[in-house]
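The next block holds one structure in the form of structure tokens; read it before the comments.
In this view, the complex is presented without one of its protein chains, the others remaining in place.
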Amino acid sequence: MVQFIIRRLIAMILTLFAISIVAFAIIQLPPGDYLTTYIASLSSTGEQVDPRVIANLRSQYGLGEPFYVQYFKWIGGILTGNFGQSFEWKRPVTELIWGRLGNSMLLEGMAVITMWLIALPIGIYAAVRKYSLGDYLATVGGFIGLAVPNFFFALILMYLAYTWFGVTLGGLFSPGFENARWSLPRIWDFLSHAWAPILVLSMAGTAELIRILRANLLDELKKPYVVTARAKGLPEWRVILKYPVRLAMNPLVSTIGWLLPALVSGSVIVSVVLNLPTAGPMLLRSLTTQDMYLAGAIILLLSVLTVIGTVISDILLALIDPRIRYGGK
Amino acid sequence: MRKTYLGLTGAVAISAMLAAAGPVWAQQQSPMLDAAVESGELPPVAERLPSNPLVVDGESVGKYGGTWRMGMRGGGDNGIIVKTVAYEGLVRFDHEWKTVLPNLAESWEVSPDAKEYTFKLRDGVKWSDGTPFTTEDIAFTVEIYKDPDYAAGSWIDSTTNPMTLEVIDELTFKFTFEKPNGMFLETIAGTDGLHITSLQKKYCGQFYPKYNENADADAQAAGFTNWALYLQDRCAWGFETIRFANPDLPVLYGWVIDQPLNANAARLTWKRNPYFWKTDSEGNQLPYIDNIDMRVSESIEELTLLALNGEIDFQERHIATVINKPLFFDGQEQGDYHLGEVIPSSSNTLVLQLNMNHDDPVKRELYQNKDFRIGLSHAIDRQEIIDVVFTGQGEPFQVAPRPESEFYDEELAKQYTEFDPELAAQHLDAAGLTEMNGDGIRLMSNGEPAKITVDVISALRPEWIDILEIMQLQFQAVGIELELNNIDRTLFYEKRPGNEYDAQIWAGDGGIEALQDPRYYFPFSDESVWAYKWVQWYNGTRPEIAEEPIDWAKEQMALYDQVKAEADPAKRGELFRQVLAITKEQFPVIGVSLMPNSYSIIRNNLKNAPESMFNAWLFPTPAPMDPVTWYFE
Amino acid sequence: MMAVDTIQPTIHADLPKARARRESQLGLMWRRFKRHKLALVSLWVVVIFYLVTLLAEFLAPTDPGAYSARYTYAPPQGIHFFAVNEDGGWEFGPYVNGYKTEIDPVALRRTFVIDEETRIPVRFFAESKPYMLAGIIPMSVKLMGLENPRDPFYILGADRLGRDMLSRVIHGTRISLSIGLVGVTMSLFFGIVIGGFAGYYGGWFDSAVMRVVEFIRSMPTIPLWLGLAAAMPKDWSALQTYFAITLILSLIGWTELARVVRGRFLSLRTEDFVTAAQLDGASDWRIVTRHMVPSFTSHIIAAATLAIPGMILAETALSFLGLGLQAPIVSWGTLLQDAQNIRTLATAPWLLAPGICVVIVILALNFFGDGLRDAADPHGR
Partner (left out) sequence: MTPLIPMAGKPLLSINDMSIVFTSPDEPDIEAVRQVDLTLTPGKTLALVGESGCGKSVTARAVLRLLDKNADIRTGEIVYEAEGGAVDVVRLKPDSLAMRAIRGAQISMIFQEPMSSLSPVHTIGNQIDEIIVLHERLTQKQARERTVSLLDQVGIPGARERANAYPFELSGGLRQRAMIAMALACTPKLLIADEPTTALDVTTQAQILDLLRQLQDDFGMAMLFITHDLGVVAEVADDIAVMYLGDVVEQGDVFEVFKAPKHPYTQALMSSVPRLQRKSERTRLTPIKGTVPSPKDRPVGCAFTSRCPHAFAPCPTIRPERTPVSEGHVARCHLLTHTKEEALA
């Protein structure tokens, strides 16, 4: 077990290194740099900026050095905890991202929990009552969940909330609670805002989970150990929950890690539409304004979270599945 | 309106009673500040106001209180702040964008050669921290702007027409320009004027090594590499976005930052500046509105819904699009708002700028050929575009001063606008495009088909792509191929210095502020992409690609130099009309239609807000419409 | 009788006869597939949509770029197939209703009322301006047309420029579905080659490939898209961009297929028939192409079918972000981009038609792929 974890950790570090290079390459890929986008965005509103300001800034920011020099400066800084400065906000990147990342993780974590809470009973029901009306409903519903682009769903939700309830969905808090401390009313306020994004974010994932769970469970339900368990005299629900469901979940546990990048990507667009203070819109903005250290840090951290998530789910899988833990097949 | 007055007199009477104990009869303040004054935290209103406050009146006398809600597009939208809160320079424009009025400067004098401008500051104006605003601050600002380590650029540190400052006394100072600067007052009445009043010496001096030996060490302690970055973070220039991330920065605005703008902010909020130096004629300290709440949203749809839901009190920016108008129109009752009129400063919905400095000699020659441009212009069925894209709003128009402008010239605005394919064909033939290929596309002198690739950023104005798609078919009918290249805005700008474009699309800026922004009338600025290399010859910013302009353009440049040197507005106008005459003769760029009026969302309980206003960057509405006098009923 | 033979354990198919194996396997699969009614229906839906991509010019009543000032945001006319004749009986005579139009200059819009009185007959196989079907076959007949081309013909309504939504959706189908198909083909190619070799050889190559797959999958896709899409050369034409986008999507999409293929290879590697072929001295290439790949073609088809929806969704998401395809290219993504605002939801919901197409096609592809998968392997996944 220890060896297993060590092996996974070493692989993780190598992956992270590769990711840092790719992350940096991505933010360098688009033509131009922060300052060109800066000029562009100013002049699109009719504003103009003196070219000398730009020249000044360019030298201050160290833009224009070769790729590898910039990369090593960047990664060197990160190793000492310095993610660089955001050009747009002129603040250290670390100051800017934690709040957003925290919101992202909160929302996405809740989305994952919601997903499981919804998908688990439905998936089990669909598998146990295979080809029943409920199964068909779950399947069709699941596919529709997969097929509707989630930003579209968000938009429709916003519009319906306006026309039906006269409510503007958007943001995570009411004005009074934005900077308040966590308290019961604040949690309530948060939930009253967060249900919409959580619903939207978890929709596609729920559908996917239901499908996988149903398929896995169908496989497991055919296994002889289920009959053994029934032969013991266990009630049916206990048979199913303790044995096949438990085994059907194993492959799902290993997908928790993969869920994260998909969720993050999905949440970028949803967050833009619903104006959520998550890492998504900040990433999108920093990528379009080419605020490269900010973008790089977000990409890197999201990837790190994903990789860590994968490692955790691998370890979790090893913990719940003795066959992996003891190196059996 | 009658009712308004009645309600108000009551409010005023109460405040008058409250203030009766004070020495000055009429000066009132918002009840919001009463507690602070009572506790001694704040001096009484009379001591906070200058001896000679600037008196601004709205249509009616207002009452204190309320929050003005609006929406910012993402975190980087400093424009909306400039257009609402931050427009407090030495001078300001009147509501009609005609005259320059005193603001922080009480009076000024201009030397006859338009080189020397002497200003006298309003006595007793205080920064939002209570410190008096004096010529020391002006001197400090000039000093900082001229420091190469401080990344800002404006007329203060201009190299083409250098300026020197002379402080005469605590309230009087003089700007001296090397060359005549006849339009200086108009310049600083616009957004450019915000630079000189943006930095306070007492606060910002502590980040500058000259006034604080430890500036560098302090910067590093605060996590910055050097003092310059720290200074720029704490005291950013003029209206740079991050200025509004620092709630400690003293300002001269009507409101001061409450919740600052930062990368994580869901909103930027402001509260009234207790030291604000404007009153109404009854002596009530302005502004009437206590708070401003700017929702920070990347989602235009959210802002649209907020406005529809009556959660935005006054706004034009971002949401008032052509496409949304029916939506907002229908939502008036539910949202308890109405629509005001907004007159754009842009003259044209779309300007087709053919690259006259094209590297390909064949294209260069063709694009410089006036017959070619006239031919293209006659090939456009403008009325059809207006009907399709703008639901009939607007009229066929060239790139010319708008009817509201003193420089409006019907001939300039209307020439070659009639749709006439026959005439178009004649002109194109005259331009030498007589041969055609199998697809019916005319051939250029080198035998290549006449294909124009136009760069456009549809993300900026979706209707551009609509117009171009229609023009594409119309041009095709006369044998010209138009290829649309819908690109990212960064690329759009990157292509300019490399001269890698046939043509670019933009809106017709300079329809009202023709004098200040004549980019389409002659090669004036980097935005004159139709003659980018000639601009470089004129401005000298990128000498490596500069090219000597054609004679008529040089003549215009010479004339405009005279405009800039002329202090007398009448003479300036005369000279500028000569520039426009050459523009009319040469017809450098092709326009489509007059930019139709836009609209603003005005909550029904918001009073004194303008039912009609211009909209421009240089006239940053609604700020020149004195939002400090608006109030909620 | 066939079924009896297959469950008869004593009869073992002669192993090296890969061709025979494959045919019987595909035949078997088809028979099993036919039992899934939903999958069968979905297959037809998919076939119809792909036919639409081939016949776009023929099916679309008008040119997708043809605008009309008089009919901006015209609501759908629908189409009537039967008319009441003078005798009060019904007769076949397809027609559409005209519009009554008013301009509201204050609200900046036209209001349309469907005019039940006006009947504009619709003709099938109507003459039209000559065009090239799929760019190669010259034709001058369209499926539907009006006698007078100036009359309004908006079965699915019109967009903000008065362009026919039906025609635009039909042309958008071509781009979006071909992106899916081309992208999946490319993914499949990468997936099979890379996943196949990883699974066949195993060892360090396998672990290296799996690390790469893991690595690509742990990158959030949005920045990858953004970076790659923004890095596209400045002066690429629409067509080049289109292929580049497809390539980008498949560069990210191959990992899933590679995993499936690798898994199959790993389990097949130890199967008797592969060992037999190895003992016969067949080359690796021959073993892979003649023995192994045919034995799981069905799985690959199923996996590929299930991968297409992802591509289509990715295309719409990219267009939403303003990357990817841009107007004037007509794709479901760019069409949806026009529909993504409150105004559309409120006043012109028919602009959501491409969104409904996305949902239908993705549903159909998923059901179809699921059916295929079940048919390919009734016992496991």
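The first chain written gets the first letter, and so on, giving A, B and C; residue counts start at 1 in each chain.
By definition in this document, contacts are C-beta pairs under 8 Å (C-beta built on N, C-alpha and C of every residue); 3 or more make two chains touch, one makes a residue touch a chain.
Note that the structure is predicted; figures quoted are calculated from it, not measured.
K.L.:
Using the touch definition up top, pick the residue from A:125, A:177, A:190 or A:243 that touches the left-out chain.
P.N.:
Final answer for the missing-chain contact: A:243.
K.L.:
Touching the hidden chain in the complete assembly: which of A:2, A:79, A:133 or A:231 does that?
P.N.:
A:231
K.L.:
So that we can see where the missing chain sits, which residues of chain A does it touch?
P.N.:
The list for chain A reads 223-225, 227-236, 242-243, 246-247, 250, 320-323, 326, 328.
What we mean here is this: only the chains that are shown with their structure count from here on.
K.L.:
Quick check: more C-beta contact pairs in A-C or B-C?
P.N.:
A-C
K.L.:
Indicate the whole-number Å distance between the mean C-alpha point of chain A and the mean C-alpha point of chain B.
P.N.:
Each chain reduced to its C-alpha mean, chain A and chain B end up 40 Å apart.
K.L.:
How many angstrom between the C-alpha centroids of chain C and chain B?
P.N.:
Centre separation, chain B to chain C: 47 Å.
K.L.:
By the touch rule stated above, which residues of chain A touch at least two different other chains?
P.N.:
Where chain A meets two or more other chains at a single residue, that happens at 30-31, 155, 158-159, 162, 284.
K.L.:
I need the residues of chain B touching at least two other chains; which ones are they?
P.N.:
Where chain B meets two or more other chains at a single residue, that happens at 301, 305, 308, 488, 491, 494.
K.L.:
For the complex, give me every residue of chain B touching chain A.
P.N.:
74-76, 79, 148-154, 157, 159, 191, 223, 228-229, 232-233, 236, 241-242, 245, 259, 262-264, 266-267, 293, 295, 297-299, 301-302, 305-306, 308-309, 311, 334, 457, 460, 488-494, 509, 525, 527, 541, 616-618
K.L.:
Per the contact definition, I'd like the list of chain C residues that touch chain B in the complex.
P.N.:
65, 67-70, 72, 103-110, 160-162, 230, 234-235, 322, 326-328, 340-343, 346-347
K.L.:
State the interface residues of chain A toward chain B in the complex, per the touch definition above.
P.N.:
It comes out as residues 30-32, 36-37, 39-41, 43-53, 56-57, 60, 85-86, 88-92, 96-97, 99-100, 155, 158-159, 162, 166-173, 175, 178-179, 271-275, 277, 281-282, 284-285, 289-290.
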